[in-house]
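Data block below; observations after.
As you look at this complex, bear in mind that one protein chain is not there, while each of the others sits in place.
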Amino acid sequence: MNKLYRGLARPYQIWLIILVFIPLLAMVLISISNYNASLSLSEVQITFADWDLLFQHQTLVAFKNSLVYASLTTIISFVLGYFVAYQIKQSRIKNKFIILTIIILPMWSNLILRTEGLLNIMEENNILKSIIGFSLLGNIAGTPFAVLFGLVFTYMPFMILPIYTALEKIDISLEEASQDLGVTPFKTFWKVIFPLSLKGVVTGSIMVFLPTMAGFAIPKILSKGNIVLIGNIIDQKFLYTTFNDGSLLAVVILIVILGSLLIITRFDKEGETLL
Amino acid sequence: MTEKRIDYPVATLEEYGYRETPAYVKKIIKVLKSVLTYLVIFFLYLSIIVIAIQSLNSSRVMSAFDHVSFQWYPNILNEPELMTAIKNTFLVSSIATVVATILGTFFAIGLYSLEKKRRQQWMLMNNVPILNADIVTGFSLMLMFRLLMPLFPNIFGLFTLVMAHLFFTIPYVILNVMPKLKETDPNLMDAALDLGVRPFKAMLKVLVPAIKAGIFAGMLMALTMSIDDFVISYFNTGAGFDNLSVWIYGVIGRRELTPSVYAFSTLLTLFTLVGLVLYETLKNNKKKGKLWLRK
Partner (left out) sequence: MVKKVKKILIVLAIALIATFLNACQTGPTLRLLNWGEYLNPEVVDLFEEEYGIRVIQSIADSNELFYSKIKSQTTAYDLVIPSDYMVEKMVDEDMLIELDYELLPNFDNVTYMDGVNQIYASMAATTLTRTGESVDYTDYAVPYFWGTFGIIYNNRVDGLEEALNENGWDVYFDSENYFPTASRGMYDVAQFAYAAALMYLGENPNDYNTTLLNDAKTAIEGANFSEWGTDTLKRNVESDNLDMAFVYTGDYLDRLYIQLDEGRTIDEIQSDFNIYIPETTMVFIDNMVIPYTATNLDAAHKFINFLLNPEIMALNGESVGYAVTTEEAYDIVVSHIDDEDAFYHNWAYANMTYYNKDREGTFYPLTALPNDDIDAINTMIQQIRTE
């Protein structure tokens, strides 16, 4: 792209340095200190005393839970979301932006109301049961399945949207050409369409994976507090002003995820799929 | 020229290994596909359906349905705190979305024109606001905005709230625009520039139309993130300027939510849906403009 437009990035770079880089640096510093709100600044010291937090049982379990739920959510959202995005592309509806708005519309309602609504119908006795006479989802409140269900159907719009935008650009004649050459529809999809939509898949996966990894409200409500994710712990540490512990965990998550994103970019021959 | 007819054996499609799928199988697959699509969309809307049912319930007991009643809808107007929260939410989210979409598009173009390595580094930074735990983001933004307080003592309120929302909405716009930028033909811009079109105009007339699907998706996502944010908003608001999520969380801490909140959620969804359908029908009737975002 033309160098002429580099100037446009400048304000954002400054913005990122002020609002991301400096706080990030501060977080790293806080994570190696004993800082919390009730200490005055003169008492703050550099210490690694709280780093055993990283190896405590509940932290490890929470990390594992976050990874497992975020990965599963991303995979399931990808499979179902890709399917739906593909169907929308093939549908005859002309104005597909309307469809996309419809897909994302549920997210405009408050997350707590939606999640408690889901919890409501996952209970044994619920509002839907009092109308239709049976439990639609069964009595699953508090189970891992409930959490996964909630996560998938909350974040899936974030998967559908970028995949659709990627699919939408693909020239229909490519598909026709492939079919004319006698390639089976499945092979056409796998060899032609899918690779071309990969950028959308990657964007969608990032947008589903990151919020699920760091979030906590949905698992907390739908597991009835029985499943602890790393987001819960960070949130609690900050709420009770144990800033050093909270920062430490937040920094570790950031390093792990940004590091893995970076590694993927390095090893990716094209180097373009991810970023 | 003489035509010599040679009797080559003509291979059929079947001999190439092509097999026609029987019509009924195709039909079944088609039906299955649409069933699955509708099922997914139904599940996406399941929580909204529950909220809608709760809003129509005459009883405030949310786990059992009594009878249909519309009383909670007009009652929205009788809840001054709820009304203020709704107004604040609309104000903040609309400003934040418009500004984030415009700035995010420019920034994405700027970042895209950097060298690849550079760009990758900045795109990593761009992911931080999305990835970081909300409470960490909220806290650090608040601390940074506080540095401005000696200059502008009453800064906390609408202004800081919009700035905070820009902070986490712009990355979503960039994330959506970037893949589209990579798909554009670089020659296109060069051609425009070679023809003497001024850079800014070239960007608006050539580049922006080519990436508008990404811009639109980014805008949708920015609005979505902004309209329902709680934690970051909480730390960065002030002077009583609370949005709807802050209000909802504040109420469930000690008290019971009025079902009018459910009524409002339902109205928001319904109005948007009806508006979209109306728009579509009107547009089809007029047979004007093929694309929604036409200039």
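A and B label the chains in the order they appear, each numbered from 1.
In this text, a contact is a pair of C-beta atoms (placed from the backbone, for glycine too) under 8 Å apart; a residue touches a chain by one contact, two chains touch by 3 or more.
Because the structure is predicted, anything quoted here is derived from the model rather than measured.
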Touching the missing chain are A, B
Given B:D134, B:D229 or B:D242, the correct residue touching the omitted chain is B:D242
Filtering B:F156, B:Y172, B:F216 or B:Y262 for touch with the omitted chain leaves B:F156
Considering the complete complex, of A:Q45, A:Q58 or A:S260, the missing chain is touched by A:Q58
Absent-chain interface residues of subunit B come out as 59-64, 66, 80-81, 91, 94-95, 98-99, 102, 142-143, 145-146, 149, 154, 156-160, 162, 204, 234-242, 246-256, 258
Residue list for subunit A contacting the dropped chain reads 36-38, 56-58, 61-62, 65, 116, 119, 123-126, 141-142, 220-221, 224-228, 232-233, 236-237, 239-242, 245
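By our rule, only the chains that are shown with their structure count from here on.
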Per the C-alpha means, the centres of subunit A and subunit B lie apart by a whole-Å value of 14
So, in the complex, the side of subunit B touching subunit A is made of residues 13, 16, 18, 33-34, 36-37, 40-41, 43-48, 50-51, 53-54, 57, 62-65, 103, 106-107, 109-114, 116, 119-120, 122-136, 139-141, 143-144, 167, 170, 172, 175-176, 178-183, 186, 189-190, 193, 199, 203, 213-214, 216-217, 220-221, 223-224, 227-228, 230, 244-245, 248-249, 252, 261-262, 265, 268-269, 272-273, 276-277, 279-280, 283, 290, 292-293
So, in the complex, the side of subunit A touching subunit B is made of residues 1-13, 16, 18-24, 26-27, 80, 83-84, 87, 94-95, 97-98, 100-115, 117-118, 120-121, 123, 125-128, 130-131, 153-154, 156-158, 161-162, 164-166, 168-169, 182, 184, 199-200, 203, 206-207, 210-211, 213-215, 231, 234-235, 238-239, 246-247, 250, 253-254, 257-258, 261-262, 265, 271-272, 275
